[in-house]
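Heads up, the thing below is written out as structure tokens.
Only a single protein chain was left out; the remaining protein chains are all shown in position.
Up next, subunit A:
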Amino acid sequence: MTVFVDIGALDDIPRQGARLVKTAQGCVAVFRTADDRVFALDDRCPHKGGPLSEGIVHGDRVTCPLHNWVFDMNSGVAQGGDEGRVRTYAIKIQQGRILLDASLIRARNAA
């Protein structure tokens, strides 16, 4: 079973925007859509390492700011002609708080 950790309030992230969470295994981008769903993806485009958290969020897609690769935030899979995948993490909203997969905390111990 996934254990979750509270990382902040939903309102800390602008709609159609993102904020970063620093973890032992790198930065994770936490996105909020126009209809208040949240997604957590590695903040690193598989193409040239662009920070996805700075991309334009449209529907449940995000466009990498460096070279316009588009990712489906549900699966992390690159869309259109591009091939690649960004890792996604379990995330949910509970009473206005955002809860993220807590294994991201423990990773350093395991490593």
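One rule holds for everything that comes next: a residue touches a chain if its C-beta (ideal position, glycine included) is under 8 Å from a C-beta of that chain, and two chains touch if they have at least 3 such contacts; residues count from 1.
By our rule, contacts and distances are computed from a predicted model.
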{"item": "Per UniProt, the name of the complex member that is left out, chosen from \"Sigma-70 family RNA polymerase sigma factor\", \"Nitrite reductase large subunit\", \"Amino acid/amide ABC transporter membrane protein 1 (HAAT family)\" or \"Molybdopterin-dependent oxidoreductase\"", "value": "\"Nitrite reductase large subunit\""}
{"item": "Touch with the omitted chain, as defined above, among A:2, A:68 or A:94", "value": "A:68"}
{"item": "Absent-chain interface as seen on subunit A, which is shown", "value": "5, 7-8, 12-17, 19-24, 27, 30, 33-37, 48-51, 54-61, 63, 65-66, 68, 70, 72, 74-75, 100, 104-106, 108-109"}
